[in-house]
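Here the complex is missing a single protein chain, while all its other protein chains stay put.
Think of it as A and B in the order they're written, each chain with its own count starting at 1.
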Amino acid sequence: MIFNTFSYFMLFLFPAAVVFRLVPQTWKAWVIITSGAAFYVFFSITAVGGFLGAVCLGLFLWEAVFSRLYHPASRWCWIGVIQALIILVVFKYWNFFCALVVSPDSPWRWTDAFLPLGISFFTFEFIHYAVDRRAGKTEAGTFSEYLAFILFFPTMVAGPIKRFQDFLPTLRSPSTKWAADFERGTTRILCGLVKKFAIADVLTAFTMHLNSTDISAAQRWLLLLWLLAYALQIYLDFSSYSDIAIGSARLFGLSVKENFDWPYLCTNITEFWRHWHISLTKWLTDYIFIPLGGSRVSQPRVYANLLMTMFISGLWHGAGLNFIVWGLWHGSGLVIHRAWSRSHLNPSPSQAKKFASWLLTMTFVCIGWAFFVMDLPTVMLFFRRLFIQ
Amino acid sequence: MNIRNLAATFVIALFGFFTLNLGLDYGLRNTVPHVLQRRLLNRVTADVVAIGNSVIASGFDVAAFDRASGMHSINAGLGAAEFAQQYVAWKLVTNERTDIKQVVFGTFDYSVTNTKPTKWTTWHSNNALPFYADPSWSIRYGCASRADEVVYLLARRVPLFTERGGLWTKVETLRRYLGGVGFPAAQINRFGRISDSKLLLEQNTEVFERLGRSIVETRVPLVDPVADLLKEAQQKGIASFMVLMPLPADRRSFYAMPGWKAYVVYLRELLSQTGTRLIEATEWSDSREDFADFVHLSEIGAAKFSTRLSEAMQCAK
Partner (left out) sequence: MTTIIQWCEYLGGVTDTPPRGFPMHITWLLFGFWWTLLTALIAMFCGQSSKFIYIDF
């Protein structure tokens, strides 16, 4: 919930944005820190994680303190990366791996497991900072600036995943165009809420049927309708979230980079990933794909790198085999498109071919969503019902 | 965009918001709780008032009751209403009138000892009734703090808030239509989907038994609005009856359990403090045709029940 609650706007966003605008520059980071900490505790207790979830605020404080050890070429940066990964694995993947490696009722299972608010996103920001500090790609910033970066509540829970080198300049000299920022920011938040409430949530009328009972009973055309509805729903749902996050940041006078750029208009899968969840794609490119060798290695290695990157992307999206298959599905799509592009250097600009490319891309993406929304047995049933009987 | 333009945008939006509220206030003036309120305030003389949620709204047949009892009655039942709303309905009927001589409060299973808290922010649709009546009647049931009360008093003046249930109902109708595409139409009656009515009842006999025992053992009191209603009735000299409404025959196994029997004894004891008589009508109807779904009486069932109820009330006196 959070962004669609009254509390978010009345208790946190509007008061924090106004105070941030009014205080002198030296206090601005502390306004973000205090409001972010209050936000984290409030929504941990009322929405996810409970009291223990709220205690996870300590992770931010520890990270901010520990980050002061980071220097270019320092080993502390690797330790920072490892501890961020440990946090992510323990909270998010422990039970998944236990079930996979040992057994579903393994005694090692963490029975009272919970997910700290925004864990998948803040750990990626921790990793980014450690790696970029080591590579000397970003300045350290002060303790309060870094803490403000990781505790900036509009983007804390579900992105967009920020970069410190982008955030720091905007924090140090936020926009002073009050009127334009408030008008644009408010408009964006309202439009985000309408996308979420009036379209994405209404589409659940279709997508709630994506379960084995309803799939078994439905006619073939309905399955197609539900899958298309899900494709539309997840886009509107997540892009509306980004709209609200970016609009909220704008109320502070801070700019956050775009996360979506009309992905469903793209005509190939590589382009799709450059327009869908842009901040994640860039993160995966910079911190997984390029360190693996990127595209400057032999073609088979490039393909393997693409598959590995998308495998990790799938796993990041959820601790389930279906997410891994979803990631590999997209990885395969990227590999095939790359191979195809190398043999067809000058794609024809004809409208018919463009339309065909768009249709093929959309079909590919929509089939992928089936793996995203359903577990593997259900998705098998879905495709059996759709294509065979 | 400069500050002056931004201020002008806000003013226009505020004007639009105000107009929107006026439009809603007018457009949704005939929702169920509005109609009930008008009916209760404009009613002719009556001797008996029936209070409750949909089990009373559907189950209390005024004509049948009046015929059998020779009195005039009024049905103030409100579908899907919580107890605070039922209390407001009671107040609407009795606040400025002295003609009511008997009150029938209809309920089922363990509802009247269900201590699940209510909050005014969740009141909408049929539960919006308190927003239209004197706030002092409902404020103590929905507000947890003084600050909460202040916000409640402000929010109840905003039709976009108080009438939101009317809008949501229309959206829900659309969602159900879309969700039903490709499936056989769900059977509905005036209280919604028939299959949904089953959700109102506990389906697990063990849980039902345990719940009864636990209420008796921990001596759970009546929910506040019901306790207040019965106390007020006693103070005004109005004879009060609580009726455990008829339920389909396939529920009999639930009511033969020791936990339920102990609960009924306990409930009788609770009610005796206000001189309220308990009428256990749970097993009054055997026929399937007496029910419109898994909980609510059909017209035939309501007529039979109301006739028998008037006799039971005379005997109880």
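Simple rule for what comes next: a residue touches a chain if its C-beta (ideal position, glycine included) is under 8 Å from a C-beta of that chain, and two chains touch if they have at least 3 such contacts.
These numbers were taken from a predicted model, which means no experiment stands behind them.
Sort by label and list the shown chains the missing chain touches.
Looking at the entire complex, the absent chain's contacts are A, B.
Quick one: which of A:A180, A:L228 or A:L321 touches the chain that's been left out?
Considering the complete complex, A:A180 is the one touching the chain left out.
Write down which of B:K91, B:R175 or B:R251 is the residue touching the left-out chain.
B:R175
Specify the residue from the set A:L115, A:L292, A:I367 or A:L381 that touches the hidden chain.
Touching the chain that is not displayed is residue A:L115.
Of the listed residues A:L69, A:L193, A:L292 or A:M362, which contacts the missing chain in the full complex?
Considering all chains, including the one not shown, the answer is A:L193.
Applying the definition given at the start, please give the residues of subunit B touching the unseen chain.
Within subunit B, the residues touching the omitted chain are 1, 5-6, 8-13, 15-17, 19-20, 124, 160, 164-165, 167-168, 170-172, 175.
Please identify, in ascending order, the residues of subunit A that touch the omitted chain?
Contacting residues on subunit A, toward the hidden partner: 1-4, 48, 115, 120-121, 157-159, 180, 183-191, 193-194, 196-198, 201-202, 204, 233-234, 237-238, 241, 243, 247, 258, 262, 265, 316-318.
What we mean here is this: only the chains that are shown with their structure count from here on.
Counting in whole Å, what is the centre-to-centre distance of subunit A and subunit B, each centre being its mean C-alpha position?
One centre to the other, that is 45 Å.
Under the definition above, what is the set of subunit A residues touching subunit B in their complex?
So the residues of subunit A touching subunit B come out as 178-180, 182-184, 202, 204-206, 208-209, 217-219, 221-222, 225.
Report the residues of subunit B in contact with subunit A in the complex, numbered from low to high.
So the residues of subunit B touching subunit A come out as 1-3, 5-6, 9, 171, 174-179, 181-183.
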